[in-house]
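Removed: one protein chain of the complex. Kept in place: all other protein chains.
Chain nomenclature is as follows: A, B and C, assigned in order of appearance, with residue numbering initiated at 1 for each chain independently.
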Amino acid sequence: MSIATLTDLTIAYGPKVAVSNLSVEIPEGCVGLLGPNGAGKTTLIKTLMGFLTPASGSANVLGMDVRREGLRLRQRIGLMPEQDCHIPGMNAVSFVAYAGELSGMPRSQAMRRAHEVLEYCGLGEARYRNVETYSTGMKQRIKLAQALVHGPKLMFLDEPTNGLDPAGREDMLTLVRDISHGKGVNVVVSSHLLPDVERTCDNVIVMREGHLAREGDIATLKQGNEAHVDVELYAASDAFLESAAKRGAALVSRLGSRYTLRIAEGVDCGRLLFESAGESGAQVRGFRPSLRTLEDIFMEAMQ
Amino acid sequence: MTEGPRNSVATPISDLTYRDYDGPLLSRRLRWWSVTAGGLRTLWRLDLRAIAFWICAVLCTGPYLILGFFLWITSTVAGGNSRAFMGSAPGVRFAMLFYFALRLQHLFLFVVALIAGAGSVSADNKANALIVYLAKPITKMDYLLGKWANIFIVVFGAALVPALMLYLYCLAGYTSEGFLRDDPWLILRIVAVSAIAASVHASLVLGFSAWCRTPRTASAVYSAVYWGAWSIAFALTLRTPDEDMTAAQSLVAHLSISGVFIGLAQNIYRVTPSRFLNADFPTPPPWHVLSVVAVVLVLGGIAAARARIRAVEVIRG
Amino acid sequence: MSDLFILRNAIRDLLRPRRALTAVLLALLPGVVGLLHHLQWATHRHAHHASRIFEQHGRHAAQHAARARDIFQPYSADGWYTVFSSVLVFHFVLVIMALVFATAIIAQEMEQKTISYLLTRPVPRWRILLTKHAVVVYATTLVTWISCILLGLVTYGPSEILRSRVPLDIAVVPIGALAYCALFTCLATRFHNALVGGLIFVFGWESWVSSLPGNFQLLSLMAYLRVLAPHGELPPDAPITPRLAWIVLTCVIVIGTLGALFIFSRREYVPKDSAE
Partner (left out) sequence: MISLSHVSRWYGQVIGLNDVTCAFQPGLTALLGPNGAGKSTMLKLITGQLRPTTGSLSVYGERPFANPRLFSRLGYVPDTEGVYTELTGREFVTMLAAMAGLAGSDIDSRTAEAIETVGMTRNADRKIGGYSKGMRQRIKVAQAIVHDPDILVLDEPLNGLDPVARRELAALLQCQADEGKTVIVSSHILYEVEQMTSQIMLLHRSRLLALGDIHEIRALIDRHPHRIAIASPQARELAKRLLDLPFVLSVRLEEASIVEVETRTPDAFYARFPEIVLEGGFKIAAFDSPDNNLESVFNYLIAG
């Protein structure tokens, strides 16, 4: 079952067409929305939230038509915007409670729910501080909290891990993964950091200049050709390449001390690599069948 | 077998991770009130803005207190006769007290409106808060109406409460001298004048706040416009005291923002031009002219603010 | 070559839409007010109330005019020109323009967060500031000239304008612009929100200190400027003589400008929020 179906949707800002007849099903769970700058990702999010009326085609989100039921739609959608945004002069609790009230929750429910969501987003101890004094990481969490407070069924996260340091990124990714699996909340993550998308999302939609470039779940897209092997040596060594070539391994690509070799069928690549290393005096630091990363898929889609 | 305390879930350990919210939801018609309530709550805190606001609110009561005090002093000295203070010039009635107090008070009323409203939209622009508001199920009009009502209630309170205090004092002390007989509808006139002043201020402050990037520039621009208009209107009507203004000049004199609602107040209080505490008041233009100008100001301010808030570029591509 | 680009950068700073609008409005303000007033009251000439009228509108303007020895016809063109030029052109347009433009050169770059591009160019900082300062002084003078000429045209009419006080005022304006711009640029390099400080100095001090009794005038820059372009003869016992005025104004210009250059070269300008 899909949470949103788009049938040849076209969206334009005056003459400039941002999205041109896009037909795609957004599946449940966590979906990655990828694409270079200017591919129409944010325009699509704006339309699915009922801000923009599409030039032609139709979009049906959570069973509601985007053109007519924008307001009712935003009742069940949460947006975590890319830019820093907060309501000035409020501390975390009153800000999140106010966001709840704006979504229609009565004041008492909003206050209770604010505490709960802040605790969940890991801002428990900083909940009485003014939002202006927050660090980048905490600002990202409060943006998530204000989007979660009214219990949305669909969340749009725009660059959730942007500008976060590795530790902050780790926490945010676990949060996104936890919400989108088994809690009845579907999440659409629009991000440029592909390993992050790889770690949280199951499906991915790649857009390019307003068109759909790739679509599907990540596991199937990553099926690479098993014949290729990524080898990492302690130090680059051409001798190793020659001895490997003697045993029937062809060089596909190299980056510093990392090589990708194509090995004939049926050959035990472990044995082959260790023998070549032994012969050429190089030290193998690791090898594995080369899996296509999401970045490779993305780059292919961009050609 | 008595049941032990059972929590709502079958298993003894309840799951404290994220859960959905399916509690009650209010109807969208009242959504503008939560914006207003949010704004009003910011005046209860102990920050500089709230303190400045309460000081100005107290100053707003100043003129009424002073007039009440003088009324009390002169009437006790002259054996309880209110005419002693107000003078026996024809047409001078209790309404003159309230009109004169409003003339003295309009500076503080302006400052109250500035503190309450200058940051209402501009601070949101600066902190990019519009995305948060408009990503929620509220429309632009809810947002604007809420902000407008926030400023209106604050200024209306600052104008009405002191007037009511003086009204009650006169009611208690001077009904024997015909305070009620003199003008039974005075209380309604006071409410009307306060409402007009509050709505004019609310719309204009909202309009300027929407068009300026920071609260400081919004208050600077509104002050420049408010006092600029007042001083130009004053400069253009310099004349000798015993010389009357033609109707055109009187219109020019009232064409500043404060001129509009003070002129309307004079019409509503039906205070004919006469000398009171050696101050002279030019005859105001007729009320229907001024009320047209007032309506234009009120609607113009809201329209200007609405034009500035467009949802589309709220989320920049 | 790089100075040409700094010049263009500075001019672009000043031509921001909001600032250009303020400049145009202020240039027209005195002329419009003078015109409106001229039309309103051209027909109501009542000589016998001269002192009351002066006492009512603009006490400091009246002080200047009253102190001048030859009490000229109160309702003559000179009378109204003196009032409006002193109140509007000098006390308002010149000072506000100097303040708005002078504080803009640094505040604009800081707010746009583009100052780091300028400060990492191989151009000495004082050259950058000096070019920008020169543009500001030129712009302030230009706007004040326009407003003064407009007021003169309205009050005297094109025929008499050359013989009236306007040319003297026109001559004094550049000096005033130099002095005020030096002061405000110095303020702007040192303090973050110099605009607010400047406004307080202008409206809180300059405009009414000259009407205080005693020698408070010595502390107001405008008093010295007015001495250079007296409207009517100066009383002999006046505390400020033209010579003293010249000395003080030159000192303010030199110290202010050099101070601004020195501060700008020494101080660190980093946009606040990125000081992580």
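Keep this in mind: a residue touches a chain if its C-beta (ideal position, glycine included) is under 8 Å from a C-beta of that chain, and two chains touch if they have at least 3 such contacts.
For clarity, every value in this text was computed on a predicted model and none was experimentally measured.
Interchain touches from the omitted chain, evaluated on the whole complex, reach A, C. Touch with the chain that is not drawn comes from one residue among A:His181, A:Lys246 or A:Arg271, which is A:Arg271. Remark: the residues of subunit C touching the chain excluded from display are 1-2, 4-6, 8-9, 12, 112-125, 265-266, 268-271, 274-276.
Counting over the whole complex, subunit A has residues 35-38, 135-137, 159, 162-169, 192-195, 232, 234, 255-256, 268, 270-271, 274-275, 277-278, 283-289, 295, 298-299, 302 touching the chain that is not drawn.
By our rule, only the chains that are shown with their structure count from here on.
For the pair subunit A and subunit C, the distance between C-alpha centroids works out to 57 Å.
Centre-to-centre, using mean CA coordinates, subunit B is 36 Å away from subunit C. With centres defined as mean CA coordinates, subunit B is found 49 Å away from subunit A.
Residue positions of subunit B touching 2 or more other chains: none. Within subunit C, no positions touching two or more other chains are listed.
Interface residues of subunit C facing subunit B in the complex, by the touch rule stated above, are 33, 36-37, 40-41, 44, 46, 49, 52-53, 56-57, 193, 196, 199.
The touching residues of subunit B, counted against subunit A in their complex, run 17-28, 31, 34-35, 37-38, 41-42, 47, 49, 119, 123-124, 126-139, 311-312, 314-317.
The touching residues of subunit A, counted against subunit B in their complex, run 13, 18, 38, 42-43, 45-46, 49, 51-52, 71-72, 74-75, 77-79, 81-90, 94, 98-99, 101-107, 109, 113, 120, 132, 146-151, 158, 178-179, 183-185.
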